[in-house]
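Report on one structure; see the data block that follows.
Omission of a single protein chain aside, the complex is shown with its protein chains in their original locations.
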Amino acid sequence: MLTVDNLYAGYGASEVLLGTSLAVKQGTVVALIGPNGAGKTTTMRTISGLLKPTRGEVRIDGRKVEGMDASRIARLGLAHAPEGRKVFGPLSVEDNLLLGAYSSLPKFFGFRGKAAHDLDRIYELFPRLRERRLQSAGTLSGGEQQMLAIGRALMANPKVMLMDEPSMGLAPVIVEEVFATIRRLKEAGITLLLVEQMAKRALEVADYAYVMERGRIVVEGKPAELQKDERVLSAYLGDVAAAG
Amino acid sequence: MLKRLVLILGAEALLLVVLAAIPMAVNNSFVLGLLTLLTIYGILLIGLDITVGYLGQINLAQAAFLGLGAYTAALAVTRFGCGMLTALLAAAAVGCLFGAALSFPALRLEGPQFALSTLSFMALTTIALNEWESLTGGAQGLQVPRPHLFGVVLEAKGFYWLCLLLLVCVWIAMRNLLSSQWGRAFEALRDSPIATDAMGIGTLRNKAAAFTLGSGLGGLAGGLYAFNFQYLQPQVFVYDLMIILLLGVVLGGRKSLWGAFVGATIIVLLPNLLSNRLLFQVFSGIGFLLALAAGVRGLVRKSTRPFQAVAPVVAMGMLVVGGIFTANTEDWRKAIFALMLFAVMVGLPEGLMGFAARFLTRLFRIAPPALPEPAALDAVLVKKETDDRPLLELLELKHYFGGVRAVDGVTLTVRSGRIHGLIGPNGSGKSTLVNVISGLYAPTSGEILLHGKPLVKGSLFKVALRGLSRTFQNLQLFSELTALDNVMVAMKEIYRSPLPLVLLGLTRGNERRARAESLALLEMVGLKGESRVPAKDLPYGAQRFLEIARALARRPDLLILDEPAAGLAQPDVNRLLEIIRRIHERGITIILIEHHMAVVSELCDIVTVLDYGKIIAEGKPDEIKRHPKVIEAYLGGTVEPLDQQNSGQGNAVPVPA
Partner (left out) sequence: MECPGRERNGTMNESVVAQMVVSGALMGLVYALIAYGFQLTFATSKSINFGQGELVMVSAFICLTFTNLGLPYGIMVPLGLLCGSLLGLFVERAGVRLALEQKSEGWILLTIIIGLLFFSVSENIWGRDDRPFPTPIPSDAIQLFGISVTPVEISVAAGVFFIMGIIELFKRKTLLGKAFEAVSADRDAAELMGISATRTVTLSYALSGMVAALAGILVAPITTVGPTMASALVLKAFSVAVVAGLDSGFGVVVIGLFLGALESLTSYYVGSGWREAPGLILLILALAVRPTGVFGKALIRKV
């Protein structure tokens, strides 16, 4: 569904991605893990078009999308719940969700009716959001904002979803909830590329995983295999693991 | 070296001789008038270039300073009977005074707000000159006799030479200033005001100095203007003039004395160009062809965006077509200015001189000036005695962003001579903590002590002056400046030279020393060979090292390194370790924020772990690595810590979270 081939990208003079390749098959959850600064978020930003690659190829559902504007790629069926959540603070929770489905809704009137079904679906998944649907998104707690960011991405009924560090800055209980949600989405058959610094948790939920280091994929495989791989432990955890 | 001197100084000397000699060769009052105006505009534009070019701010008030200077000089003569020199001094002083007064509110602002406040000042001045009739004569105008200079009556020629002499003085003084620490600081401000503050260069005071100086030159030019025309009317000093002045600076080329001069020449000649239809057609035709050639070349090489290539051609094309069809080009003066300025802004943003300088440097293969030998590192970073006493103490420090508790009650002691690690997962508050310590944010509550004394809160600049220096997680280099200049900027406070001496060019010794010492620091981080490369063109790793060298130029007691290894490849990480060790050997205390455990355990004497804005553990690196809370924070969830069984808990101090 999503393939990334030999991708190079960076900010100004500094190249962050040095030939990243990965693939996400339909209906699978794929985890991308690695230390800080490895280029995970940059990979996500390049796939979704916020950053233009200098070389390489990104395909969604077989269609080449690299170099397009992010808004165009989003309309082609990619949803991205970005790092740091990035909800629209001044807008209400419901408006945030409606904007998630922006490309498929009428732009002036009648969009609420058309989106009602999808809204219900999201509110079922996150009942807390229904309670706060008229509150402005900026006043939500970190965990609720994360739910909103995920819900907003789901509103588009995307072909592929990217989720960047959904656990960042959240308390352990909330992290637990977020991962429970991801598991539910997985059961519902979502196609998901998940970037996560909590490697262990990410590997628990994923069907397949890539380990990234300094702009390249260094190891890949099924989570069960990776969990035993010495290289993964040292790459990701530094010598926390090696110390013992 | 010699070639460089001969070519640059030679060109300037030649220009001066030609300008001085013309009135002797040509006895034509019209030409003399143009030349006088050229020198006056030259001074005015050099002043304007300080803000527009060096500070990079759109200044819409220079015409106001010209007006203020002109009326001041006029009133000094008519009301107080001052001589020429006194009147000119008064004009410059009034320019400086109003410039300083405007600079404090205006220069806290950036971009559009700055432009707006100067625009308002411009409009206010026009109103005042028009309405304050008892002083200025209002719309009626004001007659100004040309006063004597030391008892000598100045005829047109004499006055022209005086103007030329002043232009030469201004030119030399500005060249001294702009090639000194001041000039570098001005340029650094444009690239990163945050970093200039963090490097102990007061952003506001330097901006104010630059703006005041530029305004003073505006005032001086105004004084000359008054004595040149001997009649003043407020309608001259209006917005339209301002646009023409900007046209001069942009067209001539920003950040260049020659550019200002070329710009002045253009705006002096423009009215004559416009009044002659044939001449105008020829020039617009040439402009069109140039734009076309540049546009096609840009498109073929794909070096410019299509808009950048096409728009100037369209604008110049309109000039050509307009030149053929309009009967009177004078009526379309403003449109012509607009189209020319538009074409240059879009197609040739560096201006004529910027382009010519690049071209000439290549043509004559002018080598950059030679660099001195680096100073001895021991002399630059004198080894400090360390005593293991508390250097930095944080007491219950808190910082909230709205409801988010980024730093939530941190109490921490950093001892002198240590490398103190600060780690924690993403979003744990590490960066916010150092931003609070270094003064970027004022803490919500809590105390910070340095050397046992309370540290100023919420001012990067003042904290920097207390001996704390830092790098930034997202690099804050002065990207347009060379590597060497980046380091030299940070030495400004160390080689503080009084402005008058700088203007007279008497501080070259300091300049040489600062250069040698900066080179020593660059050598230490392995960048001596790249000292002339603009920071933005350095590879990523080198940029990180350059930031460290720049921070060291402050000779700090405490150095904060904010994720220096982020994004570095392994060889660079090793180099970084080596650099940090060498800094530590000099007795500089270091706070090292890191995500990589490996770097931290390699270097640090003590490590503090943050999570959710609170300290969850503190201890030696070995102990920290085995601390269950730390493992949990890094791995997430309540997973059994890896290798827990055979390591035991060590004796790290668990802190209640």
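Just so it is clear, A and B label the chains in written order, and each chain counts residues from 1 on its own.
By definition in this document, a contact is a pair of C-beta atoms (placed from the backbone, for glycine too) under 8 Å apart; a residue touches a chain by one contact, two chains touch by 3 or more.
The model shown is predicted, which means the values in this text are computed figures rather than measured ones.
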Chain not shown: contacting residue from B:F261, B:F472 or B:Y612: B:F472
Candidates A:P82, A:P166 or A:P223 - the one touching the absent chain: A:P82
Option from B:E131, B:E155 or B:E578 whose C-beta touches the chain left out: B:E131
Positions on chain A where the hidden chain makes contact: 48-50, 69-72, 74-75, 79-80, 82, 86-91, 95, 98-100, 102-103, 105-109, 111, 152-153, 156
Positions on chain B contacted by the hidden chain, ascending: 56, 58, 102, 104-106, 108-109, 111-113, 115-117, 119-121, 123-124, 127, 130-134, 194, 239, 243, 246, 250, 305, 307-308, 311, 331-339, 341-342, 345-346, 349, 401, 431, 435, 440-441, 472-474, 476
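We adopt the following convention: only the chains that are shown with their structure count from here on.
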Averaged-CA centre spacing for the pair chain B and chain A, given as whole angstrom: 40
Footprint of chain A on chain B - complex, ascending: 402-404, 425-428, 536-540, 543, 563, 565-570, 595-598, 601, 612, 622, 625-626, 630-631, 634-639, 642-644, 646-647
Partner chain B, residues of chain A touching it in the complex: 10, 12-16, 35-37, 39, 138-139, 141-142, 165, 167-169, 171-172, 175-176, 197-201, 214, 233, 237-241, 243-244
